[in-house]
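One protein chain is absent from this view; the other protein chains keep their places.
All chains are identified by letter, namely A and B, in their written order; residue positions are counted from 1 within each chain.
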Amino acid sequence: MIRTEEMLLNVGPQHPSTHGVFRIVLKIDGETIIEAKPVIGYLHRGTEKLAEDLQYTQIIPYTDRMDYLAAMTNNYVICHAVETMMNLEIPERAEYLRVIVMELGRVASHLVWFGTYLLDIGAMSPFLYAFREREAIINMLNEISGARLTFNYMRVGGVKWDAPDGWIEKVRGFVPYMREQLAGYHDLVTGNEIFLNRVKGIGTYSAEEALNYSLSGANLRCTGVNWDLRKDEPYSIYNRFTFDVPVFSSGDAWARYQCRMAEIEESLKILEQAVEQIPSEGTVMAKVPKIIKPPAGEGFVRIESPRGEIGCYIASEGKKEPYRLKFRRPSFYNLQILPKLLVGENISNLITILGGIDIVLGEVDG
Amino acid sequence: MTKEVDGQGEENLSIEEQKKKAAAEAKAKALELAKQRKAEKEAQEKTEAPAEEPLSVEDQKKKAAAEAKAKALELAKQRKAEKDAQEKAETPAEEPLSVEDQKKKAAAEAKAKALELAKQRRAEKEAQEKAEAPAEEPLSVEDQKKKAAAEAKAKALELAKQRKAEKEQAEAGVTSSISTEDEDKEKALALAKAKAAAAAKAKAAAAAKAKMAREAGQTDSEPADETEASNDEKALAAAKAKAAAAAKAKAAAAAKAKAMREAGDGGDAAADEKAKAIAAAKAKAAAAAKARASRDAGGEPASDDEKAKAIAAAKAKAAAAAKARAAGGTAKAEAEPAETKPSPYQPMLDQYVALIREQLGADVLEDAYINKLSKDVPTLVAKSDTYYIIAELLKTHDDLHFEYLSESHGTDFKTHFEVYNYLYSYKNRRPVVLKAKVDREKPEVASLAPLWEGANWPERETYDLLGITFTNHPNMTRIMLPDDWVGHPLRKDYEPFDVEV
């Protein structure tokens, strides 16, 4: 008779595949996970507390640090919340610039996800390919905002700077380039037998579970729920673009992969239309007061970030600082389902499932 | 870049010249018309002359474009000159800005209606002629088309042409490939059109107009260029599809159009223009707007592509104006009552409240209102002891069915805490906010985690940072801060236990 015993295994907070400082305490039997307990908070910086002493424009740089892979959407959500409360009309050109940078950010974010996911699964090269394309995007965003990751580009009422000369053309040129590279990714990865075996049927959940666990973004769309705030509750000028919402129904890591890859294509479609439609000149800042004071009351808006539904709640007293600021951070909500998915899986699948949820720790920990 | 600057310079020069001339002989309107016609003819001739090498084609194109622009500007000048002549000769404008001024003035004094209409008709005829002239190479076709676009201020003509082209296409069955540039341009054009259509919100009127135009087009039996035909057809199809899509999102578009109209005096250039166009329409001078649109296109110092786009935009604007006029007061009449209406979500709120009162008793709700600052979301405020049963009803009742908890957090309002939950029903596609006030002395409220698993972590976060204890929560522990942390930082009276931290 062999004596077996369960073992506690600490994965993280320093671990290559937790994409940051996420920690999960596993109870394992051999390599089979019996229980998983996520531990978060290592990157908690108290953004919401800090924001209570800051003016709205000063808060925007803090939002860059939440989802640092798609900071433009974070910039936008707080601006959008304030603008909704103040009922501001945004200049046409600013709206287009916002959409362009947000969609570029979405592509960049999905590229990082693609690269790191494949790295988690053990393929090294796609990571570097994805980062090559991401670098092109980062350079473009750097040109328009002056920063590579923490853009601080948007302002209440518009954007900080107009696009430099020829920038729109660069974005225009990027779209076909990215399409070409995307086809290359599909050739390299999507049909790979080993990859398919690693992701198919892994971390499956139903649409009901997804809704019950408040999942959003690709994590929700992979279960067949057709829900994209850009389409269903159009904000900014998204109702002007023709694009599809990729929906897959199997609810496993494979569906999530397909969903995100298809979203890159859809974002490219939006980019393509936006660079055609953008007015060639015009102001990029609405006439807003020097000191922004939303009317007293509560405002909550939600938009579609690359990771899902990002929301911003502002309780205002009509002063220049928010009384209370709260972000609905998609990674934080999406991560909740992890312990449930892990039971009975082995350690290799832990990495596949965790990677498939696509979390950014800056966002999980707020 | 240099090319553009050159083109602009050339154009400015001609503007100046012509302006001077116009100022001098402003009274001789008839003479002006004659001159205009001559200039147009020249431009046309140049465009149509077959080019022998790409470079010369380019040059010609530029020249032709410049001339076309000049011509378009002349229209503005003409009208301005009319007014100026009454006062005194004005110094010639050199920058696009002054052109803008002119435009505004021109729009304001849209009194030369009859003249404008006559001109318009003439332009229509010319554009038609040009379009009909068979092109010998793609580039000149491009030129012609651009010019035609610039000149074809009347949307009716455009539609007629498209219709005709469509017919032609059907008959000939010829498919011809078009360059991506064309496609892009058309897309822009079509989109702009669709946008304009939505904004004008005069679908019925537009249809009527289109029908009229179709009839007009049927009388026209001149053969058109094949390339252009297919292009136009595509553009039309796209425009139609877009328009249909736009119509679907009519409510939103209408709201937007309304907002745009309201914010017409804001910094938004496009809105500005649109508002202006509408103003023109109101003044029953759509023709003036159209002329202005063409001038916009002409005055734009930009590359070919951008020019094309601008032209498309200008055309769409003109069309919007025309349509707005055609729709007449109806659009306005529809828009105004919508503003006074409280909120589209009001009936929903009423339904929720009625349902809750019916099922759980009259006094379970503390308050229920529409939160105007939060995209009109219906907001229910529960009492802390009825919070859970209301939430349960919201989730389980078939007519409510809020199966998704989008957001959950708390706030310290000094006198009390408040728990805020944003719920969404994917079945019925509508949101609701459920709030509950929590006693600050005894911060305890029922947990929603048994109803929505998604409330698990957010409630832990609320507990961690605000100190609200959720009863029946599966794991009421700190989540962000270390377990030995003292105090709850998001409370307004929070003092750090260790000031060094």
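Please note the rule applied: a contact is a pair of C-beta atoms (placed from the backbone, for glycine too) under 8 Å apart; a residue touches a chain by one contact, two chains touch by 3 or more.
Basically, contacts and distances are computed from a predicted model.
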Q: Consult the UniProt record of the chain that does not appear here and report its protein name from "Sterol-binding domain protein", "NADH-quinone oxidoreductase subunit H", "Cobalt ECF transporter T component CbiQ" or "Peptide/nickel transport system permease protein".
A: "NADH-quinone oxidoreductase subunit H"
Q: Please work out which displayed chains the absent chain touches and list them by label.
A: A
Q.
For the chain left out of this view, which of A:N87, A:S125, A:N226 or A:S249 touches it?
A. A:S125
Q: Touching the hidden chain in the full complex, which residues of chain A are there? Just list them.
A: 7, 9, 15-17, 31, 118-125, 128-129, 132, 188-189, 192, 194-195, 197-198, 346-351
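Basically, only the chains that are shown with their structure count from here on.
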Q: With chain centres taken as the means of their Cα atoms, state the distance from chain A to chain B in Å.
A: 27
Q.
Using the touch definition from the top, list the residues of chain B that touch chain A in their complex.
A. 1, 184, 187-188, 191-192, 195, 242, 245, 249, 252-253, 259-260, 262-263, 266-271, 300, 302, 306, 309-310, 313, 371-375, 377, 403-407, 409, 411-413, 420, 422, 426, 429, 433, 452-458, 461, 465, 478-482, 489-490
Q) Considering the complex alone, what residue numbers of chain A touch chain B? A) 40-41, 44, 46, 48-49, 84-85, 89-93, 165, 208, 211-216, 225, 227, 232-234, 239-240, 242, 273, 276-277, 279-283, 285-287, 294-295, 297-302, 309, 311, 313, 315, 323-324, 326, 328, 332-333, 335-337, 365-366
